[in-house]
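A protein chain is absent from this complex, but the other protein chains hold their places.
Moving on to subunit A:
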């Protein structure tokens, strides 16, 4: 079976008045049916990776180098019809703000059916029945009636369910989810997470789930890739990342989650702020904030250490630990 996703040495720059080095040499692979969380803070490149995968970035201002294949399809070579077929057919996306992602002037049934008609070439009536089936699958109560609702008539949690139904209507092999639960209340967030987990099993698709919240990553994904300043600094199974994080940045993020910090105890906060992305990094981007940094960290890009199969850490210290 072909790999679901293979990103090799993806480097992405936004040009214009000033250059932003949004992604630097990102490589990432996923097998069929895997769920991967891309974990990172704002500006770390996690959303840009998703948008690049869907070809949503403005071509005039974006320079992309490297390779991206999804199910053997070379994403960067797609254009026109082929790109349309790929978007929504092979890969689709759930956005953070369903209120903005859905079209306010069409009913939700119409929007789902339209996508089905486009991709599957079926009649409107058949597409509407698919839409109804999808609303049922995302557990929308009295789906028959809801089919004719406009987005503004639904609550935030409902809208996100519709967004998921829309994304899955054409049975994509890969679902991209960009912080889909961040705008939701806690009791609704957990419902959506569990729904996505069930649907992932049912449909057997792969999921990339972008989040800044480690807790959410644990609930949804088998594997986690941690991003910092446009690079992947650590990757492993969720268990490996939670229980034995090796990169100092991942360790700092875990500490900042406050999950089991004693009340009022001093937090081990990572000092400073992420670097501006105006220059291409030639050393470890995290070194200026790192408690373990020393001269070697500034000499060149950190080595990629592989402590186990499909586990990697980009850190000089991890290399030393592995050698001992």
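Basically, a contact is a pair of C-beta atoms (placed from the backbone, for glycine too) under 8 Å apart; a residue touches a chain by one contact, two chains touch by 3 or more; residues count from 1.
To be clear about the criterion, contacts and distances are computed from a predicted model.
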Protein name as given in UniProt for the chain not displayed, "NADH-quinone oxidoreductase subunit K", "ABC transporter permease", "Glutathione import ATP-binding protein GsiA" or "Aspartate carbamoyltransferase":
"Glutathione import ATP-binding protein GsiA"
Hidden partner chain, touching residue among A:29, A:56, A:99 or A:255:
A:255
Hidden-chain contact residue, picked from the options A:83, A:100 or A:267
A:267
Which of these touches the unseen chain: A:73, A:99 or A:218?
A:218
Which subunit A residues touch the hidden chain?
41-42, 155-158, 185-191, 193-194, 212-216, 218-219, 237-239, 242, 252-253, 255-259, 261, 263-264, 266-271, 273-274
